[in-house]
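Pasting a structure here, questions to come.
In this view, the complex is presented without one of its protein chains, the others remaining in place.
For subunit A:
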Amino acid sequence: MSSLSRRARLLVTIVAAVLLAGFATGYAVLGRHHPRQASTGPVPGPALMVLSNGQLSTVAAADPRGPREVTEVACDRVHAAAATVACLEPVGALSATRLVVMDQRLHERQRVPLTGFPNRLRVSPSGRMVAWTLFLDGHSYATTGFATQAGVLDTRTGKLVTSLEDFAITRDGRPYRNVDANYWGITFAADDNRFYATLSTDGHRYLVEGDLAAKTVRTVRDNVECPSLSPDGTRIAYKSAVDGDPAKGWRLSVLDLASGTINPTAETRSVDDQAVWLDDRTLAYALQTSDGTNDTWSVAADGTGAPRLLVPGANSPSPLRR
């Protein structure tokens, strides 16, 4: 190639640059289409709220695979309880996420600007507390490092706890401190003060029980992630890393708080979600397919039966009682 004259080489380079730039631009402009989910009809009676391709939607609880009411509200995570709908808005290249708290008619009541990528979102059973987890890209400092931040908004008083990291930790009965503490997956009890969450520190991922007013947490059990308290407050659905190694995937199980017994669910695929209780017997969770889309599945909480496809092409499920 060096046998070409300098002019010829420059010319080839310029032509190639123009062609490549044209191709890249064309691809970018043509790739613009955002597939919008079309509404397939109104949904009567008790419903299930989900995200369809990032858009807040509802399906009938009695016919979750049937007609779907799709709104224009775009969220990365959504959860609803009582009269409160919470949404973590998607992060854009130049825009951060926000927590948007809405009423049942999706009228905005509060919004909180946040930094990080939406990860988990929960509204307490009463609809008063909203708890979220953000994944911070803290330029992972060790090879497998990452940081999360879990916060709580009291929608009644407007009080905001941006991070649990300042809470006093009691580990195995003793006070404990470590800079590597990360929290995720908060779930509130009925009193809107007691909560459960995951505390990751020192290579362990603990289930912790917390007291919001006292700003304390204490470890309950190891290898429990993304807890979800049952409506009757007696059990916790959670994911646990297979052999304690998240690289091997997670198993969805249910812990009985009084007896400490564990019931693995019939779901044997790796579940990377904070499960939702549809009622005191049934769990719902999202599974990602290999093409990147999500499906919502359900399984019995007592370990019986088999997983069932609940809502295809949807994630972030929450039951609405209206």
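What we mean here is this: contacts are C-beta pairs under 8 Å (C-beta built on N, C-alpha and C of every residue); 3 or more make two chains touch, one makes a residue touch a chain; residues count from 1.
Here is the rule we use: contacts and distances are computed from a predicted model.
One subunit of the complex is not drawn; among "Protocatechuate 3,4-dioxygenase", "Tryptophan synthase beta chain", "MFS transporter" or "Putative DNA modification/repair radical SAM protein", its UniProt record names it "MFS transporter". Touching the omitted chain from subunit A are residues 1-2, 4, 9, 12-13, 16-17, 20-21, 23-25, 27-29, 31-32, 34, 76, 90-94, 96, 115-119, 135-146, 148, 178-180, 184, 202, 241, 246-247, 272, 288, 290-292, 294, 315.
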